[in-house]
Every structure is written in structure tokens, then in C-alpha cells.
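Taking it in order: structure first as C-alpha cells, then the write-up.
One protein chain is absent from this view; the other protein chains keep their places.
Per-chain residue numbering starts at 1, and chain names A and B are given in the order in which the chains are listed.
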Amino acid sequence: MNIITISILSLAIIGAVAALILYIIAQRFKVEEDPRIDEVEKTLPGANCGGCGKAGCRNFAESCVKATSLEGMLCPVGGNKVMQQIATILGKEAHEAEARVAVVRCNGSCQHRPNTNIYEGAANCAIVHSLYAGSTGCAYGCLGCGDCVSVCSLGAISINPETHLPEVDIDICGGCGACSRACPRNIIEVRKKGAKGRGVYVSCVNKDKGGVARKACEVACIGCGKCAKECKFDAITIANNLSYIDSDKCKMCRKCVDVCPTGAILAVNFPPKKVVETHTPQSTEQPLQVDNN
Amino acid sequence: MNKLVVSPSPHAHSGLSTAQCMYGVLIALIPAFLVSIYFFGINALLVTATSVAACVLFEYLIQKYLLKGALTITDGTAVLTGVLLAFNLPSNIPLWIVIVGALFAIGIGKMSFGGLGNNIFNPALAGRIFLLISFPQQMTTWPQPSPWGAGVDGITGPTTLNILKQGNVEEIANIDVINALIGNYGGSFGEVSAIALIIGFIYLIWRNIITWHIPVSIILTVFLFSMAVSINHGLEYALIFSELQIFSGGLLLGAIFMATDYVTSPMTPGGMILYGVLIGIITVVIRLWGAYPEGLSFAIFIMNGATPLINKYMKPKRFGEVVKHG
Partner (left out) sequence: MKTFKIGGVHPRENKLTAGCAITPAPLPQQVVVTLSQHIGAPAQCVVAKGDTVKVGTLLAQANGFVSANIHSPVSGVVTKIDTITDGTGYQKPAIFITAEGDVWEESIDRIETLITTCDLDAQAIIEKIDQMGIVGIGGATFPTKVKLMPPPNMKPEVLIINAVECEPYLTNDHALMLAKADEIIVGIEILMKAINVHHTYIGIEENKPDAIELLKQKTAHRNDIEVVRLQCRYPQGGEKQLIDAVIGRQVASGALPVSTGAIVQNVATAYAIYEAVQKNKPLIERVVTVTGKSLTRPGNYLARMGMPISQLIEAAGGLPDDTGKIVLGGPMMGKATANLDTPTGKGTSGILVIPDTEAHRQEPSPCIRCAKCVAACPMGLEPYLLSKLVAKSDLETAEDRRIYDCIECGCCSYSCPAHRPLLDYIRLGKGRVMAIMRARAAEKK
């Protein structure tokens, strides 16, 4: 009995003394912080993706609290909803920013872009890119090793096992741009997210001359310029044998999609089109195929 | 014509694979195995077979049904774990204990850390220590050796290490070192024959599977440390005492085969020597002043835990760092 009392007592005393020391030290070295930082941080998604340009969510919260105005501050993942909440917490005015989404501008699946050699080495796009043009004839297109996948902290991007191309889940993607920075070939672009996730874009970044590009890949942009002529909104520019659609100017009329001779321009998330005005079979098939994905 | 392969340089390989390294170690263990069969009979064979089968089976089951990952039982690491575990057991141990040890070695010692390459502790050693603590009775009654294992079940007796620990000067001076060299004394069956283990060591060095650093530094440290603590009884006694420290117990088996386990030992020559020296010191300390007669397992175990730290601070000699120009 005595032993039990002594052990309980001594343990209790040790515990009390340790607690006291901890308390004193915690008080002594307490760091004064604006409590609002914690509050703001709680509303953030906590993915620490760095898409806001800050070193993680905590850092973003600190800058939000410090900043005089929230203009230009955007958590791309949380979007306007989260920014509105932050504005309420801080008593500042929220600034609407348009939603953005990552777009993979390569459609060179194994079917469209046959392999010309076999790559054996570390499965890392940056390594392949610095070694050579890749296992297909296209020196610009996707290498399919998934550097973009490994940097996405939200799991919004994944490699399709059939096409070996990355696919973005537009419901999850916040447009932070981490994948775009990770891609050694600059294939992924962060573009304006249209209503219901709709978008029209050139799914190719090949700067080779038309013939060369086409030889490597069926669905390459050959820089013919038909799309630019068709566009009424000046949204399309042709440079370096390559067409580019400015997402800020594009009104999504999809005229360019129909005239593209190779099917390099994709229209995604539109409802299926009734096949009435058939131009070339390719030009209508292509977007439909993507719609289904 | 086939599609050509493109890969970054180098385009050549030494040809040595993980499995070859492991099977090389197994080959190096053959002499010790043969000696153990000679001295402990069919029991040594049975324990080894049980241990190997259990280790391979458990690895297979865990990889297939628990982790659902790739199967790697062909790389020889599970076989090696099984053999090393068995070699650290008395030959008359009940086989179910061997199976429990194998389960601990593979399940806890290896797979729970993430499998090959990620384990902090040598799995065989983890299994042995687990058994030593859980079944002290069965783990420390060693049968006396007799050619072809005749009468193994009957006689058990004190090991050389027990005598060394008791420190009776006269008794120690009368032990025949030759018996320790060939393995004619009681102990775990794989560790008894010093000569067979040294043959294995030479083979490993020749095949370039391990380097000399760890075994030599352990053995030298144990020798010098033992000399230092026994020299007050005269040089001749100190020599016998130190030789016995090296040739008896699991020292050679541990120094050559357990401490050199790739995954759990340091990466740089300097780190390996530091690791070996510390194992040597801890071993002798436990042997002479600790509760157990054998300290090597614990010493290696402790240093396994210190290996990440050694790897962090012991850097290799960089090119251009030491030699001054002029």
C-alpha cells in the first residue's frame, strides 16, 4: 500500500512540476500573433499549393491580414467564395477574380502520335526533355511521365492510362499553375474557366513547320491560319507555325473548331452537337470524342 | 527492325544485381552451415529449413494480401533473413518458436517499415532479439556439439561466453582456443565455427559483396578492448581471453554477416569504421558488465538505430578536399 501511495504521489509531483515549467516557458516565450491569421488560415483549403504566389496557406493568410486591400490576392483553389469569407473576417472589400483552370495543350495519344523509339530511363519528364525529343516524332508534345501529376497537391490531374496524356479534373482544379510550372515543355496553360467549365483551345504546342508537325502527329496544329481567318473576335493569333486562342477574347462560338483541318482545336464540355453541317469528318469527330471524356 | 532504345548514359552495367548480392552472402554461409550440421545433426537442418520457409512464406503473404504490391521473394533477401535467424538459434529449439521468430523478423522487422531497403533494423536480428526476450529459457539452453549430432538432445552445458563472463581466471586459461576455432562448443548452431565463418568472409571480400571496414573494425575493437580489461592478469591470459572473446559466441557471425547487412549499416568508409568500433565497444561492455552473456545482437541493434545519424554526419572523402596543390 505504501509503495502505491509513494509512486502515485511522486508521479503526481513530477507531473505538476513539469506542467509548471512548461507553462512558464510557454508564457515567457509566447509569440504575439494576430488571431485573425488563424481564422483566415482555417477558411483556406490548406493544400499549400503555392498557387497564390505565397509560401503556403499560412503565409497567404499572414499577407491577407497585413495587406491594406485584398485586391490582387486570390486563393486560386478556394476561389471567390473563400476570398469573400476572408473579406468578411478581415472587414475588407472582396475583389472578384475570374476562375481559372489548367489546360493540357497536347492531344498526342499513342493513336495520334505513334512511337518512333523506346525510352528507358527514369520516368521523369524533365529528364527525358533534357535528354532528347522523346519517344515520338514530336519534340514539343507531352512526354507522359507525369511531372505535372506529382506536383498537384489537390490530385486534380492524372495520367490517362490509355492515352498516356494528363487529364485535368476541372471540378477540382483551382488553376494554381503548379503543373504548368512543372511541365518542362510548357504544354499546360492556366486559362480562363468558361461557364460550366467550357473551353475552346488549340491542343498543340508544336512549332515545327506544318508538314513536319503533321508527320509526327495526326492532330498537330500546322499553323495554316484557317482558324484565325474564321474568328470574328480577333482571339486567334498565329506565330511560329502555331495557332493560339486568347481565352480572354474567345467567345466560344466554336467556328474555329469546325474549320481546323487536323482537329487540333478542341472544344470541351459543350453538350454534344447535332451532326448536321458536316465539314470534314475529322473536324466534328474530334470535339465529340473529347466531350465524352 | 525493332524500335531503338534511347536512355541516358551509362549504357553499361556491372551485371551485379540485388539478388546476386544476396545469393552471394548465402553461398558464403555454406561452410558454417555444413559445420553446424556436422556438430548438431539433423536439428540444425530442420531449424534452418523451417526458418527459411517461414520467412519466405510470410513475406509472400504480406506482400500479396496485406500490401497488395509487387512480389520480391525471388530477390533472396527473405531467404537470407531466414538463414541468419536460424543460425542465431540453438539447434534444439522448438520449431514453433522459430516460426514465431520468422513472423516477427519479416512482419515487424522488415515489412512494417516498408519492406526491403526501408527497414531500420536488421530483420533477422530483430527476430532473434524478440525470441531472446520472449523465450529466454529455450533461447539460452544450448546443446553440446557432438559429431553428426549424436546425443544432442541429452547434454546441455554452459557456453564459453558464460565462463568468460563469470571471470574465473583459472577456468578461462584452460579453455582450448582450437575448439572455438572449429566450432566444437555449445552455442547457436550457425555461430560456432570461426574458421567456417572466416572462409565465408574471404569469399564475400573476393566477390566484392562487402568491404572489410565493418567486420575488421568490430573484431579489432573487441580484441583491443578485451586486452585492455584483462591485461592485469598477465599478457598470456589477456591473449587467451581476447581470442576467446572473438572466436566464441556470435561475434564472427554477427560481425561478418549481421552487422554488414546493407540496409542497416552506414554508407561511407568512415561511417562504417565508426559503426564497427562502437559495436565492438558496446558488445564487450554488455558481455562483461551487462545482464546477458552475449552482447553483440544488442550492440548491432543499437547501432542500426544510429545508422541514419552516422550517414548524415559521416561524409565520404570528397575529391579535391584533402590534397593541397604545390
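In this text, a contact is a pair of C-beta atoms (placed from the backbone, for glycine too) under 8 Å apart; a residue touches a chain by one contact, two chains touch by 3 or more.
Here the structure is a predicted model, which is why all the values come from computation and not from measurement.
Participant: Touch partners of the unshown chain, restricted to the chains that are shown, please.
Facilitator: Among the chains that are shown, those touched by the missing chain are A, B.
Participant: Which one, A:45, A:121, A:197 or A:261, makes contact with the chain that was left out?
Facilitator: For the chain that is not drawn, the touching residue is A:121.
Participant: Please pick, from B:136, B:167 or B:316, the residue that touches the omitted chain in the full complex.
Facilitator: B:316
Participant: Among A:139, A:238 or A:252, single out the residue that touches the unshown chain.
Facilitator: Counting the whole complex, the residue in contact with the absent chain is A:139.
Participant: List every residue of chain B that touches the chain not included in the displayed model.
Facilitator: The list for chain B reads 1-14, 16-18, 20-21, 72, 75, 77, 115-118, 211, 262-269, 272, 311, 315-323, 325.
Participant: In the complete complex, the non-displayed chain touches which residues of chain A?
Facilitator: Touch set of chain A with respect to the missing chain: 116-117, 120-122, 124, 126-127, 130-134, 137, 139, 208.
Going forward, only the chains that are shown with their structure count from here on.
Participant: I'd like the Å distance between the centres of chain A and chain B, where a centre is the mean of that chain's Cα atoms.
Facilitator: Centre-to-centre distance between chain A and chain B: 52 Å.
Participant: How about chain B: which of its residues touch chain A in the complex?
Facilitator: 3-8
Participant: Give every residue of chain A touching chain B within the complex, in rising order.
Facilitator: 115-122, 127, 131-132, 135
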